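Here the complex is missing one protein chain, while the rest keep their positions.
The block that comes next holds chain A.
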Amino acid sequence: MIEVRKVSKTFGAFTALEDVSFRVEAGEVYGLLGENGAGKTTMMRMMATILKPTEGEIEVAGYSVRIEPDEVRRRIGILFGGDVGLYSRLTARENIAYFGSMYGMEKQAIGERIERLSQMFEMGAFLDRRVGPFSRGMKQKVAIARTLVHDPDVILLDEPTTGLDVTAANIFRRVIGRLQEEGKTILFSSHNMGEIDKLCKRIALIHKGRLQFAGALEQLRAQYGKEDLDELFMTVVEGSGR
């Protein structure tokens, strides 16, 4: 479960997020929707305890990001958008194993977990090759496997399908489905409305740092009387006055 209560974040004079509240239930795949620069990554970073909220409170798996950041970190796996954050001179296996060791996992457990993730993401052919020359899609698979190596309860995915080809994106969606079946709580940020529509039933829509909507997608459609999500998004954003 993730609970965001009246959260604001400022960097000097710049307000990145203002008075944002929403709640992600345990075992739910929740969408965080917004254009580039809307504040999605800042929100993810606060949930991952990398940034501190200027105001308000965030609880992840029942722990406050302010008061118990280590407990939060133990329970989350985060995949940041943009650059995939891998060590290019290490192999895919070494990258994943390194992060496993950062979560205090034993060597044998790491090995077993890597085998499972390798099967899940079809990485067997390149698991023992150095990451540097990989394609964007291959790197993204390794980064996702790294995020999941310690089997976290809460998974934060910031624009995870950026750069993935159609096949890889489909594999990724299947994995999300499987993780949901395992009861994982997933917060999925994207600016791609179609993707959110395929994966999430409930969303939070942020525009220029302010929450425009939080709730079920069906409720949003009913509220604005529009089926097409892109159209719906534009209507909400234009109506925000920002």
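We take it that a contact is a pair of C-beta atoms (placed from the backbone, for glycine too) under 8 Å apart; a residue touches a chain by one contact, two chains touch by 3 or more; residues count from 1.
Simple rule for what comes next: contacts and distances are computed from a predicted model.
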item: Chain left out of the displayed complex - its UniProt protein name, from "Two-component response regulator", "ABC transporter permease", "Proline iminopeptidase" or "Electron transfer flavoprotein subunit alpha/FixB family protein"; value: "ABC transporter permease"
item: Residue, one of A:Ala48, A:Ala92 or A:Ile176, that touches the chain absent here; value: A:Ala48
item: Full-complex contact with the absent chain, from A:Val84, A:Ile196 or A:Leu232; value: A:Val84
item: Residue of A:Ala26, A:Ile67, A:Met102 or A:Ala216 touching the missing chain in the full complex; value: A:Met102
item: Omitted-chain contact residue, chosen from A:Arg93, A:Arg113 or A:Arg146; value: A:Arg146
item: Hidden partner interface residues of chain A, rising order; value: 11-12, 14, 45, 48-52, 70, 73-74, 76, 78, 80, 82-90, 94, 98-99, 101-104, 130, 146
